[in-house]
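The other protein chains are all here in position, but one chain of the complex has been omitted.
Up next is subunit A:
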């Protein structure tokens, strides 16, 4: 059995793995380099965090510190658990759908889309920090006692929470795998490899891409919502530009074209991050950057694609020998 501390970390990694499943769909299959998944992670997380802060019926602690005396209108509906749970998915999916339809219709793609999604993460952080009284500012939301009847300070209850998270990861994995193998999944790959051609087959690529983007956003939202009770804290630092990039780096290392690779990559990367940043906090940022560049240059298919790459290398060597 893992010690509670390690188990805590594992719970966090599982959340990142759920995000990775979505990134593998949007980026690996759909070719959308989304550098702003933190936004959707945050939307789901804040929706859940707001609900958890209201469970004891009192004004959230940070509000009284910043001089807010009455519960803001925006917060009120989040007291309702059904509403809050719905918002965990609805908010990220809605934002991704609107954004997707807007930018994919305008044929924004490739690096332009990447930069745009990153700018969205930056803007979201600015918004959160600016609205101190509504969002808890830089500190974010902390101090959660209960999660739907589970006591977050009880080890036994926490174990149930990990189990739920693991089950949700499994369910996400299986559903996205189903999606990838369907006709829709093939269409998505076709759009990644020849968007204009697909348009002249009579499909609307913007719509198809938006669906994948929205699914990835919904998964990030769910992951964010689980992150809150598991980690006990959600702040802008968990969803800004750097955090959004980190969500992607794990997937790149594991292999974006392979769902299992993406999940394993996210788990491994975040485990490495824990170890490294405990030992050598300043160096981690560089290690991470170097890893990302190395993978993109030498192993664009990630760890999961190494055997594939190896095969390609062998067969091209054989071809050269035959020609010679």
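Rule of thumb we're sticking to: a residue touches a chain if its C-beta (ideal position, glycine included) is under 8 Å from a C-beta of that chain, and two chains touch if they have at least 3 such contacts; residues count from 1.
In this text, contacts and distances are computed from a predicted model.
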Handout entry: Absent chain [UniProt protein name; select from "ABC transporter ATP-binding protein", "Aldehyde oxidoreductase", "Carbon monoxide dehydrogenase" or "Catalase-related peroxidase"]
Key = "ABC transporter ATP-binding protein"
Exercise for the section: Give the residue, chosen from A:134, A:211, A:228 or A:251, that touches the chain omitted from the document. Expected result: A:211
Problem - Among A:63, A:187 or A:253, the residue in touch with the chain that has been omitted - result: A:187
Exercise for the section: Provide the residue numbers of subunit A that touch the chain removed from this figure. Expected result: 179, 181-184, 186-187, 189-190, 193-194, 196-197, 199-204, 207, 211
